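Omission of a single protein chain aside, the complex is shown with its protein chains in their original locations.
Up next is subunit A:
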Amino acid sequence: MPQVITVDGNEAVARIAHKLNEVIAIYPITPSSPMGEFADQWSAVGQKNLWGTVPLVQEMQSEGGAAGAVHGALQTGALTTTFTASQGLLLMIPNMYKIAGELTSTVFHIAARSIAAQGLSIFGDHSDVMATRATGWAMLFAGSVQEAQDFALIAQASTLESRIPFLHVMDGFRTSHEVMKIEALSDDDLRALVSEDLVRAHRARALSPDRPVIRGTAQNPDVYFQARETVNPFYQKVPSIVQGYMNRFAERTGRQYKLFEYFGSPDAERVVVLMGSGAEAAQETVEYLQARGEKVGLIKVRLYRPFSVEAFVEAVPASARVIAVLDRTKEPGSAGEPLYQDVVTAVVEGIAEKRPKVIGGRYGLSSKEFTPAMLIGLFEEMKKPSPKNHFTLGIHDDLSHTSLPYDPQMSIEPPEVKRSVFWGLGSDGTVGANKNSIKIIGEETDYYAQGYFVYDSKKSGARTISHLRFGPKPIKSTYLIQQADFVAVHQFGFFERFDVLESAAEGATLLINSPYSPAETWNHLPYEVQQQIIQKRLQVYAINAYQVAREVGLGTLMNTVMQVAFFALSGVLPREEAIDKIKEAIRKTYGKRGEAVVRKNFAAVDAALAHLYPLEVPAVATSARHLPPVVSPEAPEFVQKITAPMLAGKGDLLPVSALPADGTYPTGTSRWEKRNIAQEVPLWDPAVCIQCGKCVLVCPHAVIRSKVAPPEAFASAPEGFQTAKAMWKGLEDQRYTLQVAVEDCTGCSLCVEVCPAKNKSQVGRKAINMTPQLPLREQGRKHWDFFLSLPDYPRHDSLSFNSVKNVQLLQPLFEFSGACAGCGETPYLKLLSQLFGDRSLIANATGCSSIYGGNLPTTPWTQNREGRGPAWSNSLFEDNAEFGLGMRLTLDKQIEYARELLGRMRESLGAELVDALLQADQSDEAGIDAQRERVALLKSRLEGQDDPKARDLLSLADVLVRKSVWIVGGDGWAYDIGFGGLDHVLASGRNVKLLVLDTEVYSNTGGQSSKATSLGAVAKFASGGKATPKKDLGRIAMSYGYVYVAQVAMGANDAQTLKAFLEAESYDGPALIIAYSHCIAHGIDMAKGMEQQKLAAESAYWPLYRYDPRLKAQGKNPFQLDSRPPKISFKDYALHENRYRMLRQINPEAEQMFQAAQEAILARWKTYEEMAQSHEQEAAARTPAKATEEV
């Protein structure tokens, strides 16, 4: 019997790839990153491949780099692979042409994903692989986790024999992240298909100085064409080679695959053609319709390239009247999508008589749901004499009218399948517990099991929905559960925010984690929810899982409790057996983390059932609570109509016409979201407050703000609104207020940690103190609204914004992002927005900051009262510096042209105005304000003039006001993938500002090592601790001599941070700020993030400095070291973080690595000290005579 395992597609594929390769070059990109992570982890612990040696895994700086390394490794004879998706695959295209052109055996494993066009998407479709069609690679598509594993082997065997490289493709997320019970392939299965002779033949083709040849020549018109045609015979053989291996595979495993596999009625008239995971749902649908007498069929495409016309035609039933080809990609402007075009060609070339009609359409872009209901809609359409061609499925296209109608209520799920949906919070462990449950059921029972997990795009307070299916037959439902017989709501608050019962079938069981007593729970459900429960006749059970978890010492991790309740109610396993299995799973999952953890989870299991109770459902809804509107009625129309449905999880219902055509969205939308995710929020105590502004500065979500205004401005303040006498010289007659947006706060408590003011009678209390949010919510909302109505302190007034205290009065134009609670990056962005936001263009590299900055539904980038604010855009991950430079080039050109026009129109516009515009000093806020007024005057004079010069100048006038270009991204961009561009942009000498939010790992993709990762830190792709020290990016930049460089850490020295931002912006040239950003990936208590920054500086791990080229002109040392010599050791800083503590727990060489890290830090510190002193010494050396004279 084959071994049964319960894994996701990524793990299933990585297992085979790791077994069948010697060299693996990797780079993280969603959704393929886990494949690289698995490979790296397995190699790190010495797991061997089929030939008994541990594959060498190398992380590269980009996918382009990975492809280059793969190419080199292949050319020297290693069995080599990589894993990638989306933009990553696009970066590999140049090498893919080479690898194919040189007839090189390799398989790249792809978790297929959308390509960034009008917007980025991390989700699945075939846009990426379709972009590589011309490279000459074979393409084998898997539709399920089982197939993904099986095809990984078949592709490898086939490439070795055919010499044509293979893309092995599974659908991103739907297959890569779907957990399924599958039959595992054994080493013997692998050996049976992979020919040792062919492996050695691959090696024999390698470059070697012992049998030298050259490959990769440059060719001329005389031979290039002919040489290109030499490969044809190789491609012609591929289909039969692949089918041959599929047949051999079937002999061993019983699973027979075909290049084009037909399912359905032998006399089908209507046939759909598609590939990937959607084909599974199509098979389910065809079987359903066939059982009801419909003459329908399906052709699953496995080998898409090389496309065998012969094999395809063979698969088409002679009875076929109409063929519908479904493409999971879009090729705008084409005659049809790629698979459609291939099928049309095949039908024309291969079927001479009774040619069926071929229509094509698109479905499932960016993991858009693809359901049997949609397919049934398509089959209905195919009945028509003239079915619609170039259609879309699953959306409502009211613009071009491409979409086919279908009945969204239609469900064909077989009754024997148990379907459960769980609504949880990212932080409550729901998904982890469900993954465990699937393993238990998949591996301990005869049931087939499937798990798919839906996440939202927030990093704090994120919602998760788990879809679990169990049944006696393999599960082909590659779509979300629409009719669940079990729904668990792990967060009571979700009842108000989402339609959690939408998928509950009639008579389903509902399990609620209720913080209320059995008597109170029903009354706390909103009226509309009660109605749904009654109408659907749901069986309701409740448990206070948080209480159970707390009582056994598990804090907020109540997943185990809910898991026990699920097993108890679902009856998948007998209760006692279920409990034993849960405990086994706990030991297996958590055992490595220590006995204490296991013990507490066991205690939770034992305590759970006693707290589970059925809830009596009355005949009528009684609740006085009603569902609140998704957004305030005061929100703008766009937010009401477009954003709100997305927020409510109903974005799928938005028609095409509702969405902007070019990806342009309004800013200032996060303010309408009101997520209410904090259990506790800070509450101000004016009596203790010293008005220093530190809390305002560090708040990652811009929810703490202050204002100073005349007393009369507070006349209409709501009850309880607090103020204090302003502690500013010259503003003593004004009132100060500090307010908290309680509905937007994430409860991170960074603010409380940095508050320096302590209550003299109770030193544990400060000027702000964490307080339960719920009782403050109503009043807090009123206070916040009133606060926003207060006037802002004028930017151009007497205060200069060079101190933290004064900066607190500037309106942040970056607010309420979905970043992690306590994020270390966002305080810097918020500061940037306060200081320069009203005149900034922001180029944002892909990564955390582009996700919390620009992932729909909302954006935190916002506008001030005048409607000014940051204009933001994300191009790619790798090109961000160049993207930002492009913005600057435009500005520079436009300014030059505008100034030329001013010069040409000096007389007609008025010499005084023109001269003032041209000579304006915009070095401070007052100067900028004055220039804005001049520009307004200029515009009024230009308005209505018919002169082309005037019209041009009018269109350009705004550039005459100083603009700032900020190029923002993380260390993955700056140190690795974008480093070449960053270096070039710095070298350009142009006036651009680069802000590196350095978290020392690829945070957004889950903490992979970058060149910013420090020696000894444990990260993905550095599982034994990174062996080399962090790159000194600042020193590289300083080597130019004309780049302003600063290294900052807000928690270590906020004044230095502020100074660096101001100096960088004022410098008329390139500036680079490297900002220490504590991160969830460090494994720290995020509330202590700022404290950790302080320790980083105190240990000299993160010395603070500023390099200002302007100082050279003043005869001063441009390098200023702002840190003092180390006063604590590296370990005193590092051991507060899990990434370093783990080193001790997993690497016996940990102490030596800590020692090496310490030495590297001290060596670097010494260099900095010398840099700081050298100028003084030089100066001293230059001036001895003068000194003597003075004496």
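Quick note on the criterion: contacts are C-beta pairs under 8 Å (C-beta built on N, C-alpha and C of every residue); 3 or more make two chains touch, one makes a residue touch a chain; residues count from 1.
In this text, contacts and distances are computed from a predicted model.
Asks: Out of "ABC transporter ATP-binding protein", "5-methyltetrahydrofolate--homocysteine methyltransferase", "Peptide/nickel transport system permease protein" or "Dihydroorotate dehydrogenase", which one is the UniProt protein name for the chain not included here?
Replies: "Dihydroorotate dehydrogenase"
Asks: Of the residues listed, A:2, A:645, A:686 or A:1006, which one is in contact with the missing chain?
Replies: A:1006
Asks: Going by the contact rule already stated, which one of A:472, A:507, A:594 or A:903 would touch the omitted chain in the full complex?
Replies: A:594
Asks: For a quick check of understanding: of A:1023, A:1077 or A:1158, which residue touches the chain that isn't displayed?
Replies: Only one of A:1023, A:1077 or A:1158 touches the chain omitted from view, namely A:1023.
Asks: Return the single residue from A:68, A:429 or A:972 that touches the missing chain.
Replies: Residue touching the chain left out of view: A:429.
Asks: In the complete complex, which positions of subunit A touch the hidden chain?
Replies: Contact residues on subunit A toward the absent chain are 30-31, 33-34, 37, 40-41, 44-45, 122, 173, 177, 425-427, 429-432, 435, 453, 455, 457-459, 462, 464, 555, 557, 590, 592-597, 758, 763, 820, 851, 1003-1007, 1018-1023, 1080-1081, 1083-1084, 1138-1139, 1141-1142, 1144-1146.
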